[in-house]
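Apart from one protein chain that is not included, each protein chain of the complex appears where it belongs.
What follows is chain A.
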Amino acid sequence: LSATPEIPKEDGRPKWDNKFQYILSCIGFAVGLGNVWRFPFLCQIHGGGAFLIPYFIALLFEGIPLLHLELALGQYLRKGSIGAWNTISPYLGGVGVGSWMVSVLVSLYYNTVLTWVMWYFINSFQEPLPWSVCPLNENRTGFNEECHESTAVNYFWYRKTLNITPDIAESGTLQWWLILCLAACWAIVYLCTIRGIETTGKAIYVTAIFPYLVLTIFLIQGLTLPGATEGLIYLFTPNLNTLKNPRVWLDAATQIFFSLSLAFGGLIAFASYNPTKNDCEKDAVTVAIVNSMTSLYASIPVFSVLGFKATTAYWDCLDRNIINIINEFDLPEESIMRQNYTSWISFLNSSYPEKIAGLKLKSCDLQEFLDQSVSGTGLAFIVFTQAIILMPGSQAWAILFFIMLFSLGLSSMFGNIEGVFTPLLELQIIPQSAPKELLSGIICLICFLIALCFTLGSGSYWIDIFDRYAGSVPLLVIAFFEVIGVVYIYKIKRFSKDVEWMTGRKLNLYWQIVWRFISPLLLLIVFMAFVTLQMQKSPSYAAWNPKYEGFPMKEEKVYPPWVHAICVLLAALPCICVPLVALFHLVKQKRRSKDPSFVPPEVFSCQGANS
């Protein structure tokens, strides 16, 4: 049914300068913003150290096998995602098209997140940091009201950066400062991917290694901050009871899956530039383990800083209460300190309860401050920036932090763009004689123009939609069809032989079992559970509305029906490709079999399989 791929010798395909570049590119693609701002959050809400158990089980039975599958596939077939799946079987070509589409959608919104990082980065050179003080209102008698009611950090993020509208239906205007930063970001992406892996291979040395340096610096600094130990204890204290909740297992599985950037087609593209006699098994295990270790390593400074922030907030709360009490009772300065606060409070409460009640003291609880867990952009742009203001030398820390986020995101962008670029190059969209620089330029330009939508006032709501719908469900579907396609259509025996030929040793029984049964089953369960959970939650979003009564809390709003339709479209479009392409080929086949004079092209395709 499917053509045997030839093993080409010198086919003029670009290749990596050395093995290290390839490994580094895969690691850079896998290690992204999610390692810093999603994994620590999950660890925290799912019982600390206990979360590592489902995490590592998912890594063993889902992450590593799928990664090995993709790398082996790309390396053996030496083609991008569309070409590779067409080679495996024309009926499975839809899998390649689907993953190409997901790469496009994710590239669009991922670079906008990098735009926000860049905006914060170029604002970090100011003294004092612009998110540390509230601007004054018109008559200079007080602070700007929106800023005063929430915090200066929130104001800078929602007003000065996003200029967010209170509703997703209100588009607002294009924010010119974000457009400038978006143009700069896409220019940087173009600069680094201009000639495909020739240029990304050089850029990856910086963008993949630099974050580790900065993480180490933050680790050392974070551990010296007061309150860091509380944060770390809070993070890592295992609470084994949470393991009874199936939600925890689902989150672990999805985190491993999305963290390794599987089913994007980028890994297949990277591996296709390898020499065929390369040990893909070792590569896969290396990349997966480095990715998980990085997540763990990153959570330590993140939680030290969060613990520091919670402790500082707790001390501020105590101090405010102490000032109020001292003013009320005219006690001498420094008579009540943080240490003897509780004893003083109990004494005063017993002797003057009415006065204490009249003061309306806020109860200060360190646990409550530690419990304020955030993930995603909230962690980076609100919580962390607030913590940075409190550190001495805040400009330097802010600059370092945002450069680190930028390089983390940029190395993941390389993988996304490669997943778009390589299949297009092979499909020969532009004539062979035109330079590669033209194709990458066209891709970057088109993506930039489409991504301008995200610089509108409602842009961040749309990015949330893309993240929730385009970057989640389709990937699970595509990965499921990947495993099924390789194991049952390409046949696992043939694939084992291919892998053995490449690595030079027999395939371990572990791979056979996992690829045949465990991974597809696991993916199916995860997919069902994920979709069920999404269905149960009514599609709502949290809007920032200054006119809301509960401001500064966010207002829960429901998506209007047309937005809901777009969500479903985003999730369904890449998945639909799989059956559509299969149907298309089926119809073509039937039409051909009805016409006996027409010679089936499969006869010729055997020789020219690897064009």
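Heads up, the rule we're going with is that a residue touches a chain if its C-beta (ideal position, glycine included) is under 8 Å from a C-beta of that chain, and two chains touch if they have at least 3 such contacts; residues count from 1.
Just so it is clear, contacts and distances are computed from a predicted model.
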Listed names "DNA-directed RNA polymerase subunit", "Phenylalanine--tRNA ligase alpha subunit", "TMM27 protein" or "YEATS domain-containing protein", with the criterion being the UniProt name of the chain not displayed: "TMM27 protein"
Omitted-chain contact residue, chosen from A:V153, A:I194, A:I322 or A:V499: A:I194
Of A:P435, A:G504 or A:P560, the residue that touches the missing chain is A:P435
Candidates A:Q126, A:N349 or A:T532 - the one touching the absent chain: A:Q126
Identify the residues of chain A touching the omitted chain, counting contacts across the whole complex. 118-119, 122-123, 125-126, 133, 135-136, 140-143, 180-181, 184, 187-188, 190-191, 194-195, 199, 326-327, 330-333, 435, 437
